[in-house]
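The structure that follows is given in the form of structure tokens.
Of the protein chains in this complex, all but one are displayed in their positions.
Entry: subunit A
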Amino acid sequence: MPEKVLVKLENVKKHYPVRRGWLQRTSARVKAVDGVSLDLYDRETLGVVGESGCGKSTIGRTLIRLEKPTEGKLYFNGTDISELPARAMKPFRSKMQMIFQDPFASLNPRQRVGPALEEPLTIHTSLSKGEKRERVMGLLEEVGLRPDHYDRLPHEFSGGQRQRIGIARALALNPSLIVCDEPVSALDVSVQAQVLKLLRSLQEKHGLTYFFISHDLGVVRHLCDRVLIMYLGQTMELAPVRELYKNPVHPYTEALLSAIPRPVPGRKRERILLRGDLPSPADPPKGCPFHTRCPEAMEICKETRPEWKEIGPGHRVACHAR
């Protein structure tokens, strides 16, 4: 059965101007997302992995049109939404939600949790006061919180509980897609699993699609169906989760996997130590963006951007050496 595509990205770019010098002239552009083509399937969890600054958050925000792509096309359920003005976007808004690393960064510290959760219902629905309260009580229960949490202030919650509130807020309008931007990264490992379990059960119950951003390949392996590896705004490798971990093909994927410290003392490891630092996205290397750190770089890598080619069922890679 062919899978239904929920979101389609065609050569999507998001460039930001960088202002430099005392005249604040735009002298360069940060290529935060630089030509990404991707299908996001209905009801799947796609993990998006890469080092900080590689454009994960930007692509997440662009995907739900919190940002307008600089170039390229974005389709939601077959409709081209790349250029839609705010009013025409409104019916799509409630279908696409986002969860952040720190959900409380965007909440008013003096507003109680219940009323805060009711706000999106006020904007997007015509529910009565009583109905809204009832809906919020239902949401609190769904995410594993108690009715008395309705009247609490943000600071009274632990990190894990805060993330549950962020999830409740995202669920309020019955979305079909949730962009999860590092939702467990700020939590202690000991409580991460609670939140991951919740995300999984909500997905089953509501048929949700997740775009799950993380820098933790361990977490991604446990939650995701497919994994996308990014580097400096570009896609390096995409594969079903098992395939990616068993048969990583891109040298960057191999290096990332080998860099993760394993909980096995005394194990001799063949670690691929990458040279140097991540180059600046304002001035990315020509050709393959990874060539400055790649242990296998060849002459062609310095000149030509590798093609995003399919090397197996659902397995794509951008590398001249593969």
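We take it that a contact is a pair of C-beta atoms (placed from the backbone, for glycine too) under 8 Å apart; a residue touches a chain by one contact, two chains touch by 3 or more; residues count from 1.
Just so we're on the same page, contacts and distances are computed from a predicted model.
J.: Name the chain not shown, per its UniProt record: "Aspartate carbamoyltransferase", "Oligopeptide transport system ATP-binding protein", "Amino acid/amide ABC transporter membrane protein 2 (HAAT family)" or "Lactate utilization protein C"?
T.: "Oligopeptide transport system ATP-binding protein"
J.: Sort through A:191, A:282 or A:321 and give me the one touching the missing partner chain.
T.: Final answer for the missing-chain contact: A:191.
J.: Of A:160, A:284 or A:306, which one is in contact with the hidden chain?
T.: Touching the chain that is not displayed is residue A:160.
J.: Looking at A:242, A:286 or A:302, which residue reaches the missing chain?
T.: A:242
J.: Which of A:96, A:121 or A:274 sits in contact with the chain that's absent?
T.: Touches the omitted chain: A:274.
J.: Determine and list the subunit A residues touching the chain excluded from the picture.
T.: Residues 51-52, 158-160, 188-194, 196-197, 215-219, 221-222, 241-242, 245, 255-267, 269, 271, 273-274, 276-278 of subunit A touch the chain that is not shown.
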